[in-house]
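My questions all concern the structure below.
Every protein chain except one is present and positioned as in the full complex.
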Amino acid sequence: MKKVYAFETKCLGCGLCEVYCRTAHSKFKDVVKAHNRDNVISAIVIENIFRQSKPISYFVLQCRHCLSPRCVKACISGAMHKDEQGIVHNDKKRCVGCLSCVSVCPFGAIKKSRDCKTISKCDLCVGYGEPLCVKNCPNDAIKLLDENEVEVALK
Amino acid sequence: MSLSFDIPVFEVVRNEKRCIQCQVCVRQCFNSVHSYDEDDNVVCTDDIKCVNCHRCVTLCPTRALIIKKYPLEFRENTNWTSNAIKEIYKQSQTGGVLLSSMGNPKAFPIYWDKILLNASQVTNPSIDPLREPMETKIMIGRKPEKLDFDVKGKLLTEMPPQVELSTPIMFSAMSYGSISRNAHESLARAATELGICYNTGEGGLNRDFYKYGKNTIVQVASGRFGVHKEYLSAGIAIEIKIGQGAKPGIGGHLPGKKVGEDVSATRMIPVGSDAISPAPHHDIYSIEDLRQLIFSLKETTSYKKPVFVKIAAVHNAAAIASGIVRAGADAIVVDGFRGGTGAAPTRVRDNVGIPIELALAAIDQRLVEEGIRNQASLIVAGSIRNSSDIVKAVALGADAVYVGSAAVIALGCHMCHTCSTGKCNWGIATQEPELVKRLNPDIMYKRLVNLVSAWNHEIQEMLGGMGINAIESLRGNRLMLRGIDLNEKELKVLGIKYAGE
Partner (left out) sequence: MMKYLIIGNSAAGINAADAIRMNDNKGNIKIISREKFRAYGRPLISYYLSGKVSPENMYYRSENYFKSKNIEVLLNVEAENIDLKNKEVATIGGGKIAYDKLLIATGSGPFIPHIKGLDMCKQENVFTFLTYEDAIKLKKKITKKSKVIVAGAGFIGLKAAEGLFGQVGSITVVDLADRVMASILDKQSADIVQTHMEQNNINFKLKTSVCEIYGKNNVSTVALSNNEILDCDILVIAVGVRPNIDIANTINLKTKDGIIVNEYMQTSKRDVYAAGDCVESLDLFSGDSKVFALWSSASNQGEVAGFNMASVEMKAPMVFAVNAISFFGLQLISAGVVNASTSNNIVLDLVKSELCRLNILNDNLVGFVLINCEQRAGIYTALISDRVKLSELDYDITSRDVGFSVYSKDERTKKYWEPCKR
């Protein structure tokens, strides 16, 4: 299964992935409208690594689509589920925003939505071909890789 | 001094309707031009810090940013231009030498743009490089007076060492220190893939890059930083740098803040110490001294590496070149006054040296007249901007060209002329880890490969148009050139006829 992997050595912490993530998950497919008229939040976490309160490095974090996802098991409504391909989805229609998934995600990669009624997580932009964060990363720091490609990338 | 006369050079114009407060610009500008105001949820700008590097403009996802010339005018005055006034403000505040980066920006004539190429019509038909063989390969190095063969046709003459280039283009000397490790790696990888060479500059060569040795020219300059036997043997050729087009007669200065662990090890100097290259080589005061250095280097490398000598294009370039050839150099590199640099005193950059086109023509002419043109290859540098500049250079007598500015532009340089600050937002002329990261060699080396491949293709097209099927056949063929908008003297120095003649 292909997953999104982020390379800390390449990440600039610019935040463009978040901009395009928001756009991808907005009902407006235009960047400006998605931000100015829609309330969606990105499904990406950008973290700074600080030394003496100065950020020296960055990485982005999306849902890891775990083999045995704790979030799915903690979900009380069945909204969080893993599909045949192994992608962990959250069905917004069924999500009650209880944050059980947030409470158990070891990566802290699930975010509460702005209206607190549901959550936001990476769905690999199914339907877009390539996830928009991957496509729009200016430094190729985010890649969509299958298991074999991961092996290569790690070498 | 509390009162500063500084005024912004650029104005950052933000289209508030398109700005989504994503703060990509805030995070990407190392000069802190942009800042986010949480209270009002707006992104603000401080124009005075802007150097117009376009980083924010390029990354802005909504194209909400434009950078303009700051509209504040001084009273119009042809003599006292705003620039002249601002320079005085600056110097009267700092008491320092004005520093600039990149090449001479002044409105001196650009002779490449006043020379036109020929094409075949009817007789000596043109050649289509897509259908017929077209050779752009060249060999750099000393060529024998004549070749001897045995009866079977086997070459008897011992050939001096040569550097083979798939196309007559090399990446100019840019030291690891002046440019980032990732920029250096991009150049090395691109040169390797292209079958051309890049040049270490005077920063030594990090051992991680020894694997690109076959495509590396190692430089020996007045500071002798990072020079040792292994280094000299690591490349395919050695270049002695006497002068640089952007600052003839001036040494180099890498500020201590750019000398981190890695640069320090490579240059063999303490971390944080300024790396100062003296103006002259303190062991070279004559052609004979130069000869001694050339042969010391050849001796060290068992005469297996050609030795280049690089000079800035100055008034007596032709005579100097003749001396260099006689001193035993295998190639002369001449760097014109538009050649780039990380930092040079502004006055020197803008007022010293001569255009490369004139220096090239003069040197080639002189060496031919003296009958020693075969003894050394002639490489020119100093603002080669495109493939037609290269074709014209070859027709004026060059074997190959060095490109520096064009290469860094391919790597993302937006010619903001602030390399010397070390805050290159594109990760090229910087050692800040956070900025170096921005230049991903995996992406950028391909851009260099693309650029040179494209130029090579264009060179083939132009050669074909002239009915020539090998670039070697164009070298020094000034009949293929005509001048336009040039006076008699210029035509004479260039050795070309006027258009229509």
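Each chain carries a letter (A and B) given by its place in the written order, and its residues are counted from 1.
Just so it is clear, a contact is a pair of C-beta atoms (placed from the backbone, for glycine too) under 8 Å apart; a residue touches a chain by one contact, two chains touch by 3 or more.
Keep in mind it's a predicted model, so treat the numbers as computed, not measured.
Considering the whole complex, the hidden chain is in touch with A.
Residue in contact with the omitted chain (choice from A:I87, A:V102 or A:L144): A:V102. Hidden from this view is one chain, which touches chain A at 5, 8, 45, 47-50, 59, 61, 64-70, 72-78, 93-94, 96-112, 116, 147, 150, 154.
To be clear about the criterion, only the chains that are shown with their structure count from here on.
On the chain A side of its complex with chain B, the touching residues are 9-16, 18-20, 31-32, 35-36, 55-57, 136, 138-141. The touching residues of chain B, when paired with chain A in their complex, are 17-18, 20-24, 27-28, 59, 61-62, 433-434, 437-438, 440, 442-443.
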